[in-house]
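Removed: one protein chain of the complex. Kept in place: all other protein chains.
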Amino acid sequence: MRPSAMSVADLEARLSAEFPDTFKRDSGLAILEAWHGGCRVRLGYSPATLRPGGTISGVAMMMLADVTMYVAVLASIGWRPLAVTTNLNINFLRKPSPGALIAQCRLLKLGQRLAVGDVNISTEAGEHLVAHATSTYSIPPS
Amino acid sequence: MRPSAMSVADLEARLSAEFPDTFKRDSGLAILEAWHGGCRVRLGYSPATLRPGGTISGVAMMMLADVTMYVAVLASIGWRPLAVTTNLNINFLRKPSPGALIAQCRLLKLGQRLAVGDVNISTEAGEHLVAHATSTYSIPPS
Amino acid sequence: MRPSAMSVADLEARLSAEFPDTFKRDSGLAILEAWHGGCRVRLGYSPATLRPGGTISGVAMMMLADVTMYVAVLASIGWRPLAVTTNLNINFLRKPSPGALIAQCRLLKLGQRLAVGDVNISTEAGEHLVAHATSTYSIPPS
Partner (left out) sequence: MRPSAMSVADLEARLSAEFPDTFKRDSGLAILEAWHGGCRVRLGYSPATLRPGGTISGVAMMMLADVTMYVAVLASIGWRPLAVTTNLNINFLRKPSPGALIAQCRLLKLGQRLAVGDVNISTEAGEHLVAHATSTYSIPPS
């Protein structure tokens, strides 16, 4: 596995500085591992992400999928914060029981202008997949 | 246009009670209009939704698309809060300048078990479309 | 409505020459109208497109959606046959009864590098929508 262009500590520090609302101390997001072409991100459990039926909201999972894809892109091309999502498609597969989620991204394509990846989201207990997303990022000229 | 199964005031009151984190007083979400088969929802501007480049974050627009689809479903079938998103696909078209957004949903299909709709998101100034989503909701047995 | 960059007759002649397998005489595809930013395409009925249950196959509708988006792009930027689909998302809404289909495309975004559009497919009788697609094309440098 080729190493990440940035360390996990560096990624987290810069993301917190640029996106204080998303990566704030109590958001529960943590990068577990990052490499060239992918990463794993954890979303800690918070009652704020629940919706009726006692399950984690779809919006929390969409945010997690988008952040995980963003981290995978930055881990592969270095700090280019103006990379932006152009498409995200997500299927919600099962209602997760309350608890932390783990998202794993792999880039399917890393071109000069576009990166495409997929993200598998499962419960931390790992018993099953709860959502699956594919996403495209547009990469700005360096 | 066939009227909504619930008034806008009733929809907002129940959504605020069930989803206090999303529909909290300062979230900026407001239902402008709802009818059988569709609705219009406004997301007020908040610096919290900005991302690098001074534009509104993709997560804020995904949340808006998902909420708008949910309101359109509830306006059509009445209060069934356990309806859940099974798929959401979104294309981000242009970087919105800072300001309020308007999302309009129309249901393309309203079946017994599934509802499918699309959502157009534009700036309130209305000069152009900034995102377009399609989404499927699973409808629980009544 | 701004006129198409190419006439319908010219579009059909060039598409038949470049894609003889798709636009062959008996494929049933006909461009009804084209303008800058959109078009309407008809797919005639053929028993070959049926699948079990007596309905038109999903593959025939995906082909129709993709061709319609391609025609809308060419009508807007002129003859650039190397434009290619990068993403297509389609929802099948109702089983169409046997008969011709009409697809209408509008471009949601026409940039230098990417075009995004949606396509509504209905039966020619017009009673209802049978499928809805969104698609992105990558535009080669001119």
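By written order: A, B and C. Residues from 1 in each chain.
The rule is simple: contacts are C-beta pairs under 8 Å (C-beta built on N, C-alpha and C of every residue); 3 or more make two chains touch, one makes a residue touch a chain.
Owing to the predicted nature of the structure, the values given are computational and were not obtained by experimental measurement.
Across the complete structure, the visible chains that the omitted chain touches are A, B, C. In the complete assembly, the contact with the undisplayed chain comes from C:P81, out of C:P3, C:P81 or C:G99. Summary of contacts with the chain left out: across B:S16, B:S46 or B:T86, the touching residue is B:T86. Residue A:L108 is the one among A:L82, A:L108 or A:A125 that touches the chain not shown. Residue positions on subunit B in contact with the hidden chain: 86-87, 89, 113-114, 136, 138, in rising order. Of the residues in subunit A, those that touch the hidden partner chain are 89, 91, 93-94, 108-109, 116, 118, 129, 132, 134, 136. Residues 18-19, 21-22, 48-49, 51-53, 57-59, 62-63, 66, 81-82, 84-92, 95 of subunit C touch the missing chain (whole complex, contact as defined above).
Going forward, only the chains that are shown with their structure count from here on.
Two copies of one chain, subunit A and subunit B, form a contact in which over half of the residue numbers belong to both partners.
Look at where the CA atoms of subunit B average out and do the same for subunit C: the two points lie 29 Å apart. Averaging Cα coordinates per chain places subunit A and subunit C 34 Å apart. If you average the Cα atoms of subunit A and of subunit B, the two centres end up 23 Å apart. The multi-chain contact residues of subunit A, meaning those touching 2 or more other chains, are 86-87, 89.
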